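I'd like to ask some things about the structure below.
Of the protein chains in this complex, one is absent; all others appear in place.
Going by the order they are written in, the chains are A and B; count residues from 1 in each one.
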Amino acid sequence: MKTVEILVIGGGPAGLCAALSASALGAKVLIAERDEMPGGQLVKQTHKFFGSEKQHAGERGIHIGQMLLENAQAEPNIELWTSSCVLSIYEDGVVTIEHAGQHVKVKPERIIIATGAAEKFLGFPGNDLPGIYGAGAVQTLMNVDGVKPAQRVLMVGAGNIGLIVSYQLKQAGVEVEAVIEGSSKIGGYLVHASKIQRAGIPVLIKHTILEAYGDGQVEGAVIAQIDECWQPIAGTERKIACDTICLAVGLSPLTELAWQAGCEVAFIRELSGHVPIVNECLESTVPGIYCAGDVSGIEEASAAMVEGRLAGLCAAVSLSYGGAAAQTLIDDAKQELDELRAGSMGIHIREGLEKMALKSGQPKSEDDTLKSKSFAEIKSTLISDGIATADDIAAILPTPERFAKGPIAIAECFQEIPCNPCVKACKAGAITMPGDINDVPVVNGALCNGCGLCISLCPGLAIVVVDQTYSEDMAIVRLPYEYVPLPVVGTLATGLDREGNALGQFEVKKVTSGGKKNMTYTISLVVPKALAMDVRGVSVV
Amino acid sequence: MRIEAHPVLNFERGEKITFFYNDKEVEAYPTETIAAALHAAGVRKLGESPELHRPRGLFCAIGNCSSCFMIVDGEPNMRVCVMKVRPGIRVEEQKGKGVIRT
Partner (left out) sequence: MTSKDNEIMICRCEDVTKADILQCIADGYHTLDEIKRVTRAGMGPCQGRTCRQLIAAELAKHYGVSMEDVLMTTFRPPVKPISLGALADAYETRKDWSLE
């Protein structure tokens, strides 16, 4: 039997970070990853991550995954097994793994379960027809395998996965007919919703799928509006012709191994299902078994990375590695998690963790500042469709005097989400957040010189630069762009409004690359002054 | 169909290979899973469900759900969504739970 100090189960964002932090303190770590390629779901995340610099915000998930993997491969204390699926954890602490086609036993001193999650399934007639896929499955097909997964898609669910995958489908040249959402609010980040609305993909709240139809595979779906009790409203049914239906209706933590190991598991709705009860160090009720990432509650990958780091540190410290300095690292990780969860979108996670703390018998010391913090409630219809209203815009509109002075950045970022690359991007110090990274950015017109660096660095693609001084009647709008083909300088491109409607053909003045890794282009369009606050997208198709 | 131009990704697929799907030759790239290669060739039905014989395709594409079971080189219950395609392999639709080879 093979012995090891720390066995990390799963080589995704949480697992890799756990292995890296534990090995950095000197612990010997074995990672067992079931796939051929470590990185978990980072390998298909082509969008830029939110959060702060500490969680690599502003970098694309695929690049973060590559970096973590390279670091793990370069670390002599880490042994990385791929195509190695952990099958079981037994009461005596023995773990069995299917490794290189063999059934092997490993006896670790500590285990970190970082198995992630699985996509939820949904019950409706025809729900097993070929062509009904998890949204993540479609993301794998297109972003890992490079296969065009569909021609026309109906997306079910407007959480971050539904919104992000819709955008990525559009980037791969696939038409998304609509994103439907049962709730009356968009569950994901509004900047993601705004991005797809600009691309002409409607987001329909209070809608559900009634059935899928097709002979042998999906040919379409029937959707309908639903009432307050989530019942379909008669007469609102309509058919949507599509060859693929993507389900983005949430994730379920993959907890089988935690159950097998005897960890106490509880259903906590806010954490998306059954989760192992863990303490502040992410140790489960079975001493020596830690859980990190989606397995102990569904969150963003940035939180999973910090959880992994925290679990790795705690597991290594419990094996007497690290000394006094380790405590500082542990405190830092805890503080980062608090920060990521402190915003308006972190409310349910905080509620879920409070329930968990009660169950673990370690009620968290109430953070009064957080408890009493009020969040700027989004009162406009922006919350239900992702389209900023005239009032939303008016609130951030620079004064006519400021416009007269030259180009200025306009951050159409209205929701308190954990994200601050724009603050870091601004060399002039013009973009600030009054409080923590969850605040909305404020552009100081006196300091902003309209350089536009922030445009391609905003992970939400929510910043534009408007120059009302370009000529007598024309203004320049500089916009982020992540599609193919690229607009060509000197030719005309279609300017789109916030709902994806064409506003006219405008001259492309400049096309600037964001750089090799950033990959977001900035397109300068010459538009009539009156449209400068309306043109928010570019299309050359 | 495959994605040729993409704003963020550059697919390095390597040399084209072929394999067999229900005895028909299908083109693929070694970087692809069997499920992805079939999908690119327009094959979305991978088998039939065990009792009701309903057509089945993949669902999760990361080895969680077992919806994509096919017979590969005579061996049933292969998760083709996480299995890379190899030259000359013979992939067949699986109808039911598979039988032990004798």
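In this text, contacts are C-beta pairs under 8 Å (C-beta built on N, C-alpha and C of every residue); 3 or more make two chains touch, one makes a residue touch a chain.
Everything numeric here is computed off the predicted structure, so don't read it as measured data.
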Residue among A:Glu75, A:Glu109 or A:Asp128 touching the omitted chain: A:Asp128
Contact residue for the chain not shown (choose from A:Glu98, A:Glu175, A:Glu219 or A:Glu354): A:Glu98
Chain not shown, touching residues in chain A: 1-3, 85-90, 96, 98, 101-105, 107, 118, 120-121, 123-128, 211, 252, 254, 256-257, 259-260, 265-269, 273-274
Where the unshown chain meets chain B, residue by residue: 49-52, 54, 56, 59, 63-67, 69, 77
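Note that only the chains that are shown with their structure count from here on.
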Separation of mean Cα positions, chain B and chain A [Å, integer]: 29
Chain A-facing residues of chain B, complex: 1-3, 5-9, 11, 13, 31-33, 35-37, 39-40, 44-46, 49, 54-65, 67, 81-82, 84
Residues of chain A defined as touching chain B within the complex: 34-36, 41, 46, 60, 62, 118-119, 121, 128-134, 136-138, 140-149, 171-173, 216-217, 254, 482-485, 519
